[in-house]
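Every protein chain of the complex appears in place save one, which is left out.
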Amino acid sequence: MLTRPIKNRRGLGRTAVATLVAFTLVAAACGGDDDDAVTTDTTAPADDTDPPDTDDTDPPDTDEPEAPVVTEPPAAEAEVSYGGRIVVGVEAETANPWRPANMNCASSCQFIARTFFDPLVAVDSELDWEPYLAESIDINDDATVFTITLREGIDFHDGTPFDADAAMQNINGNFTSLLLSGAVKDIAKGPDGSVLMEKLDDFTFTLQTGFNGDPDNPIPWPLFPYYLGGQAGLMASPTWLDAAEAGEADETQAVGTGPFLLTNYAPGDRTTVQRNPDYWLSDDDGNQLPFLDEIEFRVIEDSQVRGEALRSGDLDIMATSDSLVIADFADDANFEYVNQDQFSETNYIMFNLTQPYLADRDVRCALLQAVDTVDLIEVVAGGASTPSIGPFTPGQEGFLTDNGYLGYDPDAAAEAIAAWTAENGPLTINYSTTPTVTNLQTAQYLAGEWGAIGVNVTIDQIEQSTLINNALFADPAFDAFGWRNHAGLFVDSQYFWWHGSSISPDSPLSLNFGRLDDPVINELLELSRSEFDEDVRRGYAEDINRRFASECFIIPTSQTQWGVFHQPAVQNIGRSPVPDDSTFLRDGAGFPGQVWLTAAFLAD
Amino acid sequence: MRYVSQRLLQFFVVFIVVTFIVMVATRIGSADPVRDLAGGAVSDQQIARVLNDYPYLDQSLFLQYPQWLLDFVTGNLGYSYTQSQSGLAMFQQRLPPTLFMGFWAIVIGLAIAVPVGVYSAYKRDGAFDRGASYTSFAFISMPPLVIAVALLFLVVTRTSLFPTVGGSSYIAPWDSPWGHFRNFFIPSLALGLGLAAVWSRFLRADMNLTLQSDFIMLAKAKGVSPARVLWRHALRSSVLSLITSVALQVSALIGGAVVVEQFFGPRGIGDRLVFAIQQNDILIIQAITAVLVVGVVLANLIVDLLYAVVDPRIRHARKLG
Amino acid sequence: MTIALDDTLTTSDEPEQPPAAAKKVRSRRQIGFWFGVSWLVLLAVHAFFAEWIPWVRGEQEVPRVAGPDGELIRASGYRFGPGLDFWFGSDALGKDLFARCIYAARLALTVSIVSIGGALIIGGTLGMLAGYFKGWIDRVISVLVDALLAFPAIVIAALVIGRFDSLQASDIEFLGFGFDWLSRRWSVTIIFLFLSIAPVARIVRAQTLSLSEREYVLAARSLGARTPRILVREILPNLVPAMVAVIFTGVAILLAAEGGLAFIGYSVKPPEASWGLMISENRTRIDDAWWATVFPALMLFLTVLAFNLVGDRVAKRFDIRETSL
Partner (left out) sequence: MAGTGKAHLRDGDAVLRVEDLVMEFPVGRTGLKVNAVSGISLDVLRGETLGLVGESGCGKSTTGRSVMQLPRPTSGSVVFEGQELTALQGGAMREARTRMQMIFQDPISSLNPRRKVRDIVMEPLNIWKRGSSAERAKVVDAVLEDVGIDPQRAAESQPHQFSGGQCQRISIARSLVLDPTLIICDEPVSALDVSVQAQVINLLEELKARYGLTLVFIAHDLAVVKNVSDRVAVMYLGKICEVASSDDLYARPSHPYTKVLIDSIPVPDPMAELHHSDIVGEPPSPVLPPPGCRFNTRCPNADDLCRTDEPQLRDLGGGHFVACHHPLETPVSLTGTVSSN
């Protein structure tokens, strides 16, 4: 719709438009897909079998979003071989420490973390969750009790056995941590605040839901297992966790069960992992995994530089969301790539809705109408991104091509601001941004556009972690900032980002950075969480989308597309096996910009 | 030795002054250093943890300083709570790239300055001397930033030999000599060219003085060959002052490294320092500045003492005051 | 990038030339000097009267110019290289790099000159007192100078400027005044001024020390002149040459420092223009849009060079006059 033909010189692209990278808490792909999606659902929860009645549904939109096309990843061209070392370039590194309960983990951090941590479940190439470290997860009929059975015979890297005690300690730690507790707030907790779990035997335990943690108020949560594929489901050695807690072990020297051992971590620069010779998983041909001896992850913030490094052979794999770099490399026969153009993030400008002037819809909509996203992309990203009109990207539940988005109308915007200032006096917006080149340019662009409709703009440069910390804990001092939204397919994974309960003091942590507390959206999110029927759920999601558009809660700017490029010698990307299943792990599902490296190998 | 103890005392005072100024500077406009350290607005647990590790942080500055100093002297180099990294581990990670870069910069600087300076002095006011004089004057007016841009524009973008801007990373020479060269040559050159300019002028001036001195005249009169006079006699007597000049540049070198590491990489201590400043990671800022000051001061001290030991004139002059 | 004025002063001191060569060198230096003066005058006029000069666009202006099809287009995305429309090309946002370079010059010159001016007043006074009376000021200054030399000034500057940001954002008051006024511009000026005090004081002190040994000072004292009179009448006028040299060399150093500081993000914030900031913004695009990085760097270089050339000449000229007596 809003796309224009892009004529531009090569290599002018930028790392997406306004990227304050969100940390990714939840692997948020979805099994229940559109009708025409290629899905053969065998192990998924019983969400298709017993749809409860819902009467609050909009008719399905005529503009059905295009369904994700799931293709079988290409088979390796060469014979698998052991050994070798690869270097992976990533855009940022936001972990710290490496304890799953405390990691502030963006997608590149997930990329790294999942070489040495395994999650309990993982998303397969058909977008279903599959038990991974878990052997199975049984869900009761109303999706309130989850019985988790673990694989036997797995040890952490330090020799600690992986069993129910270890898993329960991890789950309790993760689910009650400051960062993650908001995401899994509807899991029942005991009076002492710990997660209510029941150990059935050495390898089996149960979890149950409870609205806001209340065990007496269980709610259906059919999609909950997906949460165990994210940060909350990563399993770390309890021995190490205890020692780190006591200050006796380095909290950055992670000990997991993963295919690689973390050997060297240099914050802000590189992370090196080495082959775990005792990894528990083999591929379908019975080859012991993993194949690679060593992987080095190197942080190179600038996508152009990252691309050059791939070209010059300094890198073997490089992930980027820079559309022009993607376009550039996609044409290049010397490199192969994984295109991740679905379930990814939206770039948008977030408002602090507690500011009285920003609580005013007229002001918000005026600010939105003052921004020509096509032009913004042209200016800042060389025109290479796709403009966005809502909080969702293609493939995501609730994505619409027409949601009532107001669109660019500077005259209306100027009028609205004039009316507002006549009543309330001059309006000054403080735009916060991290001091990266692209973000600063976005800030300058916005300052220009908003200035043109009569709004004073000040630009505040602030370091990313400081910005996030302030947004999380304190009264937000910002008015607006550029944000890269959270990936995922279904709207439930946005629950804690947008629900009014995710604002302190209700929640220990304001994951709802913009302090969006809209009764309509709150209700739709709650309904969606407990909804079994995917069509109904999508209806809720679309309503949320429309609500965002009509209320101008955010200014969507562009959609993120990710590409993971690699030297042809790196084989078997996309072919990391799912245990006991013929499918493969889905690269980038919920964590765009990453691929599983468990089965990757270097061809000679 | 009275002189040594005096110098040591002087350097100790400098160390105290700089580290104290830095400590004060990190607290400007800060309501709560503990909160800053924990990374801004954070949970009570994190604050409790910081205070548990560094209980003096909520005391007055004058009480904090001696305790910090004690920590530093006993090898507690701070902790970065936002990076979950101890100061010691941080130095192990970040110091080698900067040391290599500085080392190669000095090597490059000397490799250019010595032949140019000597030849300029030898063919004084000749075409080479004049050319070198203008060139070095121009380079003295080039901050590392400008040299970096010039190298990027004239060398890096025109060859495919070196990593692009920001792409240099740390590769130890024993891991891959070629990789080390690729990653370190351009950043080191960016620092080394400025040094070469300063040192070649310095050396030329110093050698011109030497060449006019009696003992050189004597050597010439005795029929010693010009080259021998130049290299054996004149250069030798200028070496000491050149070493002093090298030590004097250490601090400038660090300042340059801050810029060059941001420009080309590799991510060394300068890059880390800038990041720490951005995050107001006060313990890391203090640790890095303190270690750098010790480095600079040590370089000067060593040169000073070397000077005093080697050059009898200095010893004599110092004795007389 | 340390602020070590005296270092530079000494390195630029060449030994006396033999007369014949000296004449040649002098005439060549003449060329350098006049180049420096012309560049500085041209730059200063543009920088300080930018608003009234028709060929300098606005600092934040996003001009629309005729594109290949004749319609008015934005010059965003480095659309224009150096040419008639945009002398130095256009930048990512479509702003005119020439205009940005000029406004950056205004910033750099203002900050450096005001800082050096302030440092001359404060450091000059301290240095004069220290050199004349010796004693504790002398010792404090020498410790401070040693301390500054032991540490790259750019780091201290970045640190303090970062903290000044917090100070500005805070509610802290000093003598009943808040710190709202403490913009980056002021922060940079203040810290540069502060860092320049000790080196300036050291130079002035050394000069005063030698001047106060001069017999005309003794003569003045023997005539019963009071100390203030001696300082103002006898010593101060003779400090002028050194101070002029300090101004030029000092400004050159501060320009370079501002460039470095802006590059690492601690000078003015965007959208204000600064050479170092432009280099930082555009350097990864040097493959496609070399002009956006090269011109700011060139401006920085030429301006530093011009100050050094003029300063060098001024220093030499005064020296010659002193010694030729």
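Going in written order, the chains are labelled A, B and C, and every chain counts its residues from 1.
Going forward, a residue touches a chain if its C-beta (ideal position, glycine included) is under 8 Å from a C-beta of that chain, and two chains touch if they have at least 3 such contacts.
What you see is a predicted model; the values in this text were computed from it and never measured.
Student: Taking the entire complex into account, which one of C:72, C:175 or C:223 touches the absent chain?
Tutor: Among C:72, C:175 or C:223, only C:223 touches the chain that is not shown.
Student: Which one, C:83, C:135, C:178 or C:237, makes contact with the chain that was left out?
Tutor: C:237
Student: Of the residues in subunit C, which ones touch the absent chain?
Tutor: Against the missing chain, subunit C presents residues 214-216, 218-226, 229, 233-234, 237-238, 240, 321-322, 324-325.
Note that in this section only the chains that are shown with their structure count from here on.
Student: If you walk from chain to touching chain, how few steps can bring you from subunit A to subunit B?
Tutor: 1
Student: With chain centres taken as the means of their Cα atoms, state the distance from subunit A to subunit B in Å.
Tutor: Distance between chain centres: 43 Å.
Student: Just give me the whole-number Å value for how far the CA centre of subunit B lies from that of subunit C.
Tutor: Averaging C-alpha atoms per chain gives centres 23 Å apart.
Student: Cα centroid separation between subunit A and subunit C, in whole Å?
Tutor: Result: the chain centres lie 48 Å from each other.
Student: Which subunit B residues touch at least two other chains?
Tutor: In subunit B, residues 164-166, 278, 280 touch at least two other chains, as defined above.
Student: What are the residues of subunit A that contact at least two other chains?
Tutor: 302, 304-305, 435
Student: Taking the touch rule as given, give the residues of subunit B at its contact with subunit C in the complex, in rising order.
Tutor: Spelled out, the residues of subunit B in touch with subunit C are 10, 13-15, 17-18, 21-22, 25-31, 124-125, 130, 137-138, 140-146, 149-150, 152-153, 157, 164-166, 198, 201-202, 205, 208-209, 248, 251-252, 254-256, 258-259, 262-263, 273-274, 277-278, 280, 285, 289, 292-293, 296-297, 300.
Student: For subunit A, which residues are in contact with subunit C within the complex?
Tutor: Those in contact with subunit C are residues 8-12, 302, 304-305, 375, 378-380, 382-383, 435, 437, 440-441, 443-445, 447-448, 459, 461, 477.
Student: So in the complex, which bits of subunit A are touching subunit B?
Tutor: 96-98, 178, 250-252, 266-270, 298, 300-302, 304-305, 308-309, 312, 314, 435, 463, 465-466, 469-470, 472-474, 508-509
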